[in-house]
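A single protein chain has been omitted from the complex, and every remaining protein chain is retained in its original position.
Chain lettering (A and B) follows the sequence in which the chains are written, and residue indices restart at 1 in each chain.
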Amino acid sequence: MNTAYNFAFFDEGSKREIRRATLKAIAIPGYQVPFASREMPIGRGWGTGGLQLTLSLIGRSDVLKVIDQGSDESVNAVNIKKLVSDTTGVITTDHTREATLIQSRHRIPEVPLNKDQILILQVPLPEPLRDYEPSENETKKLHAEKEYSGAWLMLFEQIMKYGSMTTGADHPVMVHDRYVMAPSPIPRFDNPKMHESEALILLGAGREKKVYAVPPYTKVVSLDFEDYPFEPESFLDKHCRLCGSTGVFLDELVDEETNETFYQCNDTSYCIEILNEVEPFGVK
Amino acid sequence: MAEFEVPVLSIKNLNKQFGKGCLHCQDGESLVKNYCPICGTVYACRDVSFDVFPGEVLGIVGESGSGKSTLMQCLYFDQEVSAGEAYLADYHHGERNLFQESSQQQRYIRNHIMGKVYQNPLMGLKMNFSSIGNIAEKLIAAGSHHVGMMENRGMELLNKVNIPVHRRKEAPKNFSGGMQQRVQIAKALSNRPPLLLLDEVTTGLDLSVQASVLDLIKSLQRELNISIVLVSHDLGVIRMLADRTLVMLEGKVIEQGLTDQILEDPQHQYTQQLVHSLL
Partner (left out) sequence: MGYVAVKGGTHAIEESIKRLKYERIHQGQTIEVEKIKAGMRGLIDQVMSESSLYNETLAAIAIKQAEGNPEEAVFLLRAYRSTVPRKHYSRVIETQQMNVERRISASFKDIPGGQILGATTDYTHRLLDFNLIDESDETVQEWLHQYHKESMQGEEQKLTLPKVLDYLRKEGLIPPCEDNNLEPDDVTRESLEFPSSRSQRLQILTRGETGAVTSLAYAVIRGYGALHPTVGELRVGTLPVTIDHPTDAGDDDDAFYIGEVKVTEVEMLMPVTVEKEYGKKEMEFEIGYGLVFGQNETKAIAMGILDNCLEHPSSDFPSHNEEFVLYHIDSVESTGFISHLKMPHYVTFQSKLDSVRKTKKAGISTEQEVKI
């Protein structure tokens, strides 16, 4: 543990300020609360928003899991995990069920979360209306007046151009029938996991200096049209080559030798857990 | 027009000034026309009142600087009034002063009860979005969430304003000025508003294009029986479209009446000049 710094890196005053913004975010589901985002020892845009939330919330008894793009072992996830454990000494885990705090970039784990867990998502661009309106001052007014035609119009234009909605990740959602929110670049596959989630979901954008939240059991609906319903990515007829799972988010890979496309669980810890269930005496 | 008819829109004592005003101009003493040379305040609209009845086209004519465009901006909440009241029959039975509603409510009114066509298409259209998307924006704002329905309505309207339906996915920035105005008209009509505001819609267009846009407005008005407030500096446009006309000068309404009557027997010296120049 690095003792040149305070517990969890920040001074206590800073942590309190971030928690105050977080409380406000929980009280107004989907509303982007501005906060005085601090410069962090990792790059702006590399998860500083999520990291600040994690550090402001973490206590000595917490168990931390960090994933990046579904993987516990991605360099960025490892890097963040290392920073938090260096400055707090808390235990880290790969197992979703064991974790009390889960910081993630671009994924919600496959294992359903429970009420004793907090999911912290890293957000690059928190403003769902930014493509429609570049000015922060203007988008703030649009949110205040619940004027979201712009969000639907962007989708309508995609349908006109391409015949379907072409949002990749970060498909906008309506929270608690009030605020349109960017769910962070999670795949559309994960959007439904936000709806009525048992776990508290916090979203932090460090560079853009915003915190927002989906409190437990909150209605979250992906934006769509009556005749063009929201569609998650489809992995129909596909399964994980390692553990055989279906109905999970899969990475598409190419076999170097046979040149064939195959699929593998994106959530690596989930995949390993399934493998161990199937084959309790399996080898490495 | 029967007297017991309820007006669609009622404006009472609308005032709009730009600048703070000073001791010299607040009682109107120091004004040169509608401008205070001491403090630089402009009194753009002074005590303007009028009613618009169902199915009626009300023309407002005046030279540039007479306050007619400012008046239009106030009606569509693009500008905040300095004082005055406005009532819409279709909004809380005409019992709520629109100017005192929250900006959220004003947005509702704009999205559901009004349509506006601006002189400059840049103000009324998103130039980089498709034409059908521009129409859909207004429909979405009014609560529609059905793509097929919006596309059909959009095509029906584009057809009505004589834009080839196969060009619906093109952005208005590719269109000529006359076509852009017609897309604006289609957009303004999309949610079937009881009231349409037209601000110098033909100014800047070629004469032949002007004529076709005016014809279009006239036939749409007859077909849909919509109420229109029409602002123009061109008495020719007013003569062609308006049932009743207000003449504005220096921010004030100086004369009003049936259009025919104003054209045949203008009372105010300025109106006489205006009519004379038309002949």
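What to note about this one:
In this section, contacts are C-beta pairs under 8 Å (C-beta built on N, C-alpha and C of every residue); 3 or more make two chains touch, one makes a residue touch a chain.
Treat the numbers as computed from the prediction; the structure is a model and nothing was measured.
Looking at A:S61, A:N137 or A:N259, the residue that reaches the missing chain in the full complex is A:N137. Set against the missing chain, the residues A:D116, A:E198 or A:E252 yield one that touches it, A:E252. For the options A:D11, A:D131, A:E198 or A:E226, the residue in contact with the chain missing from this view is A:D11. One chain of the complex is left out; on chain B, the residues touching it are 37-40. Contacts to the hidden chain, counted on chain A, fall at residues 5-6, 9-14, 17, 34-41, 43-46, 48, 68-79, 82, 94, 106-107, 124, 134-137, 140, 162-170, 185-189, 207, 209-210, 231, 233-234, 249, 251-252, 266, 268-269, 272, 275-276, 279-282, 284.
The definition used in the following text is that only the chains that are shown with their structure count from here on.
Chain B makes touch with chain A in their complex at residues 103-104, 107, 111, 129-130, 132-133, 136-137, 140-141, 145-151, 168-169. Residues 141, 144-147, 149-150, 152-153, 156-157, 159-161, 224-228 of chain A are the ones touching chain B in the complex.
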